[in-house]
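A short write-up of the structure that comes next.
With one protein chain withheld, the remaining protein chains of the complex are depicted in position.
What follows is subunit A.
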């Protein structure tokens, strides 16, 4: 019947490697979110304020990012572009893929956020002599940022979890590293069980940090 012999020792010995790989995961996810916020903001502003090709591109971006599997999006930047002779490193594939995806989701959150701020806020700011740039950066966007703060946190969690797809394009982040170590020692279950716990802890830490940061940032 069930006579699988658990052997945890190889996993414990690999912990330093797994932690190092966790940092890679965090790094790529955090970078993707920072870029995703910037690009998502631009996509939202383009969709709200522009016409013609720029708007079509932004809309297509958002639609593709939100309505196709993330794995396909990674494969596109990996094998898809590769077919045209454009070879990205595994790190870049994952970074670009996750940025593409996060930007698409965050763009919609930003759009909702902007729509929730009454026009009168902008008018009030402009009536004080602020330039459009000042009115947006000092009055509108800080309010939008609060509205999209929790969606951004969620997106960060998603980016950490989705980055595990990186192992399918040869990226040695946490999952890729786990796969590598597990196949070397044949302790597949033990390795992935421990890595699952590591993911869980990372996510809980992100949520905690986000909550603490929110208490400092949003006093109103």
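Following the convention adopted for this analysis, a contact is a pair of C-beta atoms (placed from the backbone, for glycine too) under 8 Å apart; a residue touches a chain by one contact, two chains touch by 3 or more; residues count from 1.
As a convention for this text, contacts and distances are computed from a predicted model.
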Hidden subunit of the complex - UniProt protein name among "succinate dehydrogenase", "Cytochrome-c oxidase", "ATP-binding cassette domain-containing protein" or "1,2-phenylacetyl-CoA epoxidase subunit B": "ATP-binding cassette domain-containing protein"
Which residue of A:66, A:138 or A:211 touches the chain not shown here: A:138
Residue, one of A:66, A:123 or A:184, that touches the chain absent here: A:123
Hidden partner interface residues of subunit A, rising order: 118, 120-121, 123-131, 134, 138-139, 142-143, 146, 218-220
